[in-house]
Every structure is written in C-alpha cells, then in structure tokens.
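Structure, as structure tokens:
For this depiction, one protein chain was excluded, whereas all remaining protein chains were kept in their positions.
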Amino acid sequence: MPKKINLSLIITLVVLVFLYLPIMTVVGLSFNTSSNSLIWKGFGFDWYQNIWTNEPIISSFQRTIFVALVTTFFSLLIGTTISIGLNKMKAGGFLRTFSTAPAIVPDLVLAIGLLTTFSTISLSLNLRTVIISHTVFCTAFVVAIVLARIGLMDPSIEEASTDLGAGPFKTLFKVTIPQLMPALIAGAVLSFTLSMDEFVIAFFTNGPETPTLPMVIYSMIRFGVTPEINVLGTLLLAISFVGVILAQRIGKVADSI
Amino acid sequence: MSEDLLKVRNLTKKFGTITALNNVSLEIKNNEMFALLGPSGCGKTTLLRIIAGFEYPDSGQVLINDSDLLSIPTRTRPVNLMFQSYALFPHMDIFSNISYGLTNTSFTKEEINNQTNEIIEKIGLGEHVKKKPNQLSGGQQQRVALARAIARKPKILLLDEPLSALDKKIRQEMQVELKRIQHEFGITFIIVTHDQDEAISLANRIAVFDKGEIKQISTPQELYENPTNEFVANFIGEGNILKATSTNFGFEHPCLGKVNISHSMGAGKSVTILIRPESIILSPATTGAGQITDAVFAGAKKNITIKLTTNEIVRVYADKSANLEVGSHVNLSFNPQDVRVF
Partner (left out) sequence: MLFMSVLTAGRFGGVNTPINFDNFSRATDSIFVQVILNSLLIAGATAILSLLIGFPTALFISRLSRKWQIILIVAIILPYWTNFLVRTYAWLVLLNNEGIINKFLRNIGLIDKPIEMLYTSGAVIVGMTYLYLPLMILPIYAALEKIDKNLTEAAYDLGSSAWKSLRTVSIPLAMPGILIGLIFVFVPSLGNFVVPELLGGGKTVMIGNLVRDQFLKARDWPFGATFALILTLILVILISLQSYVSKRVNINA
C-alpha cells in the first residue's frame, strides 16, 4: 500500500486522541477528591455526592428536563403536522427550506430574532419563552427528518388504505404514522438532546430567575475551573452517550418493523 | 344491455395542458377479464384511477349497474385496486394486511377472522399469516395484495400492471392463478397493462389506448386478425406495415404488384397495409421483390428478414427446413384475405 495511507492513519489516530483526550480528562478529574480540580489528590466519589446537595444545579437540571420534555412534545406535534401538510400540498422547495430554516440559521441570529419578537409582543422572559424558542428550533429538525422519511414512503400505501375503506383518521393513525415511526423516534431523541444541551438560545430568551443547566454551567465556567463541572460534564456525557446508543438501537428495531 | 356491469361514457380528463383521456366510452360486462392496453402515458392508468376514486374526470359519466359510481366516495366504492407496487402495509403482518379492508366494515371480529381465514386458505397463504410483507418473495407479496383487494368482495377488482414486477416463470404461474381466482370469486377484473402478451393471455376483451383515446375494443383474436387501424395493427403482435397505393379493387405495391381484396377505398390514395409474418410465403427468384438480409433459427421455424427493393423491411416466419440463405433473392406471395388495409 502507498505511503500516504500511513500518513492518514497517523492523522486519524491524532484526531481520535484530539477528540477524546479533553473529554477523558474531564471524566478523570471528576473522580478527584481535591477541591482544586487541577491538583490530583485521590480517587473518590466525593463530588458526585456533593452535587446532589447543590440546590442551583439540581433545580436547573429539573428545569432543563422539563423544558426538553415539553419542547420534544410540541416539536414532534408541530413538526409532524407541518411535514404531512407539506407532503400533501406537494409543496415546493421554498416552503420546505422555509420550515427547516431555523436549523440552518446560526443559533445566535435565531436567538436575537426570537428575543426581539418576544419583546415586540411584550412577552416576559421565562421558561415559557425558552420552550417556545426551543420548539421553533427543534421543530425545524423534526420537519427535516420526517420529510425525508415521507419522501421514501410509497404514496400508494395511503391510497390503498382509502381504497380498502379507511377514513382519513384511520389512515393517518394506522398507516401513515406507524410508517413514520423511526423518523418520529429519531426526531424525539434529537429534539430532547438538542433542547437539553442548548445554551445560546436559552441564554438570550430566558429570564434571570429560572436558569437552565447549561446556563448554570456557563456561569460556573466563567468563574474558572471547578470540580462540580467535571462531575456535571461526566454525567451529561453519560446521558448523551446512552441517548445516542439508545436512539440507534430503537432506530434499528423500528426500521426492522 | 343489463349485463353491462360498468359503463364509461364520454370521459375526459386533462392535467394542465395534457389530455389524459379524450371522450372515452366503454362497457364492461359482468364477470369479464377486461384489459386496458396501451403504451405508457396513454391514459389507461388515469381511467383506472378514476374508477378507483383517486382522480375525478373533467366531464363524462361512470355507471355501475346503471347507477352513478363517481358520486360514491372512494372508501365505499364496490371497487378495489391491486397496486402495481402492491402497497402492502409494511408494519402489519399478512393477516392484518388482508383483514384490513374488513375492519372498515360493520362485521364482527369473528366474522372478520372467518372471512380472512377463508381467503387466506383459497389463495394459499396459510403458512405466512404471521410474517411481515418484506419476509415474502415477490410472487407471495402479490398473492397477499390480491387477497387484500378481494377480501371486501368488490364487484370490480382493478389490477395495475399485475405481472410486471415478476420474473418470467412466476408470471406464468400467476396468470393461471389470476384466472382461477377470478373464476372462483366471480369478480370482474379490469387489468391495466402496457404488455400485449399479458393482456392477450389474461383478458377476454381488450381496449387498446393511444394518446387518451380508445383505438379499438375487441377480443384478443379479433385485435390480432382484424385490427381496424394502423396503431392497433402495429401494437398487437408482430406485423409488416407497408406503404401502398389504393386501386379500385384493392391496392398496388411496387414489390407485391396489384392485389385485389374484397373492399376498396377508392383509387389513387396512399394507404397502409398489414401482413402478418406467418401469412407470407417465400419463393426463390433470380431478381425478386427483395433480398434476404437475415435468417435466424428459432425452434420450430426460421425468422427471415427481407429487404424489399423499396427499402422496406419485411419479417417472415418460414419453415425451418426451407432453403433460404442470406443474400438470396425471393418473391413474396400471400392470400389477399390475410391482408388488412387502412
């Protein structure tokens, strides 16, 4: 084999180290018992125990989960409706691009756009505005995923249902939605993860009394390196990893149905 | 006339500037195997979709047992469709696929189960009831599609290109099977196809479509032997189409000479004639009407290709023992009764 392959092997290994070293460092340090997270004192779960008594972290975590759940529900509902509608209307490129735009627009631009909208209609900033904003953002991803799946669907299958005497509701719930299931699951997992990890939009559209977890982490990081972040980072990492693996498993199972 | 189950009257349907159906009329009898045959884009699928209820015509009528079919909603029409792609529900097992149509009726659960099992039995799908469609072969999937479509005991079953997705061997098997099932269930079949072999082997009668119009409706044999126009002559079976000039008693062709036939179209007009390959007899000649350019052995016969002095190409089925070599000159003769003039 030519020499170049060896060079790309080395670069690939460097890339993998580059991608995992920082994460692993955080994970490793989370088991440090020292109160200065940069000085290694000993292995232990001290900070894992401490974090459960840290009221701001726990309540912001609850808020984040709440926002992510409500966002997932509405994104899925609105996104699926829009997708099915767009498909029925045989809508062209413009409407499709328009409904997926929030996924492409930089989050900062979307965030200030939403902020100015809320202030124009005098909506006070709190978790409600975060949920609205995250729904706008996540719906775009749901539409992108569901539309792609609808595109793969044989249009005769819905016709077959009508031909065999089913009404529009039965066709929707017994034929269309079951076929979209893999996309709906993927959309739900994606919405939940995106909303849970989302910082920029929440930062602009949330009020000061109800920070979400990423906002709390942000303000903690601004004060420097602290042991709590190592632990939180490791926990979030674990949640994301489990989420991704779960999504793939469910995706595979759903696809085989 | 009461034996006509379905009457289509002056049906016209346009998609934008394209006319899919232009003033189409036809009658289909009870228990008939009727084929709508034509090249793709000829309007046959549009007619099928109008009967099924997925399209609505711009004008015209469709009557079933002399009552209006078009005013019946798609889902309650006594008509079912077997889709070209089969359109089986991929997330349901075979039993649920077949019973789906019955669940949209007022039957009890027990009646649904009994009727579904009866159909599964008759169509020979017993061992597959618990499987998903993607676990079945193409031929088995088609049986499921067929079973699902006849489960509601429709008056008419529409079949969209029923054999096109199958390979040759299963195709022949399914032809026999379709005829058996049609006979057993006593349902009228309307088959849409672009494949003349499929239409000829399955149907009692065929409507030949071209560019949104019906060119001829007849039995397969009639279409082959007595096509009424050039399109049908060309589309059904293999035929030699030649340009000739009409005379008072028939026609005249530079290589075939004057031929007298039973009817005349008046003298001096340019006409088209059709002669089937099996109707021509070849005789060697030193300077004949044409020269053999190709001779291919094909089992019981020889396929001969001849180039006439008019540069027209003629195909002839000759006896396999005939001594006909590429390059030799031949004269052509035939029984004037076997010639069609348009």
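Note that the chains take the letters A and B in the order they are written out, and that residue 1 is the start of every chain.
Basically, a residue touches a chain if its C-beta (ideal position, glycine included) is under 8 Å from a C-beta of that chain, and two chains touch if they have at least 3 such contacts.
Worth saying up front: this structure is predicted, and the values here are computed from it rather than measured.
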Q | Chain not shown, its touching partners among those shown | A | A
Q | Touching the absent chain when the full complex is considered, from A:87, A:161, A:179 or A:193 | A | A:193
Q) For chain A, which residues touch the unseen chain? A) 2-5, 7-9, 11-12, 14-16, 18-23, 25-26, 29, 37-39, 82, 98-99, 101-102, 105-109, 112-117, 119-121, 132, 136, 193, 197, 199-200, 204, 214, 217-218, 221-222, 224-225, 229-230, 232-233, 236-237, 240-241, 243-244
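The rule is simple: only the chains that are shown with their structure count from here on.
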Q: Report the inter-chain centroid distance for chain A and chain B in whole angstrom, where each centroid is the mean of the CA atoms.
A: 55
(Q) Going by the contact rule set out above, which residues of chain B touch chain A in the complex? (A) 52-54, 74-76, 80-81, 83-85, 87-91, 100-101, 104-105, 132, 148-149, 152
Q) Can you name the residues of chain A that touch chain B in the complex? A) 154, 156-157, 159-167, 170, 175, 178-179, 181, 257
